[in-house]
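A single protein chain has been omitted; all remaining protein chains appear in their positions.
Should a chain be cited, it is by its letter among A, B and C, assigned in written order, with residues numbered from 1 in that chain.
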Amino acid sequence: MIRQLTISSEAIDEAKLISERTMSPGMGAVIYFLGVVRDAEGAEKISAITYEAFSKMAEHQFHLLFDEMEKRWPIESIRLVHRIGVVKVGEPSLWVEIVAPHRGEAFAACQWLIDEMKRVVPIWKKPII
Amino acid sequence: MIRQLTISSEAIDEAKLISERTMSPGMGAVIYFLGVVRDAEGAEKISAITYEAFSKMAEHQFHLLFDEMEKRWPIESIRLVHRIGVVKVGEPSLWVEIVAPHRGEAFAACQWLIDEMKRVVPIWKKPII
Amino acid sequence: MFPPLNWLIMRVAVHFYSYFKELTGCADTLEEISDGAAIADLQNQLTKKFPKLASMQKSTLIAVGVEYQKKDYVLKEGDEVSLFPPVQGG
Partner (left out) sequence: MFPPLNWLIMRVAVHFYSYFKELTGCADTLEEISDGAAIADLQNQLTKKFPKLASMQKSTLIAVGVEYQKKDYVLKEGDEVSLFPPVQGG
């Protein structure tokens, strides 16, 4: 399984990420998720979110999740970018892409990964008013 | 809800579609699905698939599905491109993008749409050996 | 005072899609059928004309215009009827 993990303060460049995709001829499904900073946290309007990561542990925990995904589903590639630092409203903080033979496993794996990430990967957010 | 539907024999241009995305500041999730022609149908190796559509009815049926999605989920935008004619192995035949406030509804809506499409939208495929 | 015979006959256009075109050897046919006939009657008539359609009868999907219809749908003069196998988009 191809794994590509980036935790970085650089802006997420969708066009570049897409141009770098590789896919073998047996693959039929690409799922792609983009998490974007919204203009409100609860009732409060915000202008940005500061993301903080315990990077070394975050990388390790992501790889434990990727290990588990590799056991559960026939995924060819998982690529994930989590932006840290200040991310303005309307900008993406998370980009995830799964390539798999069929859409069922691609959807299941992508949802599972995001749910688990929010449970175990040490990244936190702090809204900026 | 923004709707953009294209049933066309032109190649799907992901980069262009992404550059045309609009998203208001309350939106937090983009789901994007790409269906790609695989090199096998069952046990048989193929080189391409010819997609045929009853286009007028396909458009109408897609819009009935979009109507239903609009009732079920707080979606801001749905964009869908289905390619028809000859689509080679490794090339995308379907591109779907959903923009919504949260990932839960975006994932649910995207999976529902693809499942329903495969049930009611009059498009057929014929493998080319 | 009897109406001419053609008042009791209506014409519907029938379109075939996907491999139904291969089963029938054509993409379209114009059928004459009794006034008041339902889709089920039209299907019987088509199966006589194109016997290879018979094997697909249970899985055939039927639309009038751009809407799906059931076999009890009563046809009208000028209806555009489409018959096709299960769809496979994506």
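One rule holds for everything that comes next: contacts are C-beta pairs under 8 Å (C-beta built on N, C-alpha and C of every residue); 3 or more make two chains touch, one makes a residue touch a chain.
All values derive from a computational prediction rather than experimental measurement.
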Please provide the labels of all shown chains that the missing chain touches.
A
For the chain not shown, which residue from A:I75, A:L94 or A:A108 touches it across the whole complex?
A:L94
For chain A, which residues touch the unseen chain?
35, 51-54, 56-61, 82, 93-94, 114, 117-126
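In this section, only the chains that are shown with their structure count from here on.
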Central chain of the complex, centres being mean CA coordinates
B
Whole-Å gap between the CA centroids of chain A and chain B
22
CA centroid of chain A to CA centroid of chain C, Å
50
Based only on mean CA positions, could you tell me how far chain B sits from chain C in angstrom?
29
Two or more other chains are touched by the chain C residues 90
Scan chain B for residues touching two or more other chains and write them down.
35, 114
